[in-house]
Structure formats: C-alpha cells, structure tokens
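Input: one structure, supplied below.
The block that comes next holds chain A.
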Amino acid sequence: MRKPMQTGLIVAAILAVLTITEYLFATHVGDDLVRFLGITVSALGKAVLIIYYFMHIYRLWRPQEAH
Partner candidate 1 sequence: MHGKHLISVALLWAGLTAVGELLVFADLFPTVGSHEAEDFDSIFRFLLILGIPVFTFVIAVVTYAALTWRIRGEAPDGDGPPIRGHGWIPRIWLAITAGLAIFVMIHPGLTGLAKLQSSATAYGWGKEEADLEINVTAFMWQWTFDYPDGTQVSVSKGGEVVIPVDKYVKFNVNSIDVVHSLWIPAFRMKIDAVPGRTTFMTVHPTRLGDYREDQSYRVQCAELCGLDHGKMWLPVRVVTESEFEAWLASLKPQGN
Partner candidate 2 sequence: MALATAHHEAAHAPAHNHLAINRAGLWLFFFSETILFGLLLSARFYLEGIHREELNQALGLLITVILLLSSVTAYTAETAIEHDNKKVASWYLFFTIVLGLIFAGGVAYEWSIAHFHRSESFGSIFFTMTGIHATHVITGVFMLILVWAQALRGRYSSKNPWAVSAVVMYWHFVDVVWVFYYPALYLTK
C-alpha cells in the first residue's frame, strides 16, 4: 500500500502547486491572454492529474483487472 499512497501524496503536492500558480496568475498577471492561458493550463493540468491518477481512467482500456 505504500507505493500508491506515495503517488497520491505526490499528486496532491502538484495539485497544490498548480492551485497556487492558478491563483497567482489571476491576481498578479495583467495581460488578459497570458492570464487566461495560465489559468486554463493550470486547470487542465489539475484535471488530467485527477482523472489519470485518482480516477484511474487507464483501467477502462486495460483488458484484465490487476489489483
């Protein structure tokens, strides 16, 4: 159980960093386009992390169960 827990914690840390990034983009970047892109990319990154590591989307196309 240790390995998946480690993965979880690392993902959580990246999520925290991305959330802060997003927030800083919103508060400290003046240029509309850069701010919008920064926020969007952070959000997409967070979504991908959750969908891949937390929701295990890869299990959909894995033929047999392995846990």
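We adopt the following convention: contacts are C-beta pairs under 8 Å (C-beta built on N, C-alpha and C of every residue); 3 or more make two chains touch, one makes a residue touch a chain; residues count from 1.
These made the cut because all candidates are chains of the complex that A comes from, given by their letters.
Just so it is clear, the model here is predicted, and its values are computed rather than measured.
Candidate 2 is the one, among 1 or 2, that touches chain A in this complex. Within the complex formed with candidate 2, the chain A residues making contact are 1, 4-5, 8-9, 11-12, 15-16, 19, 22-23, 25-27, 32, 35-36, 39-40, 42-43, 46-47, 50-51, 53-57, 59-60, 64-65, 67.
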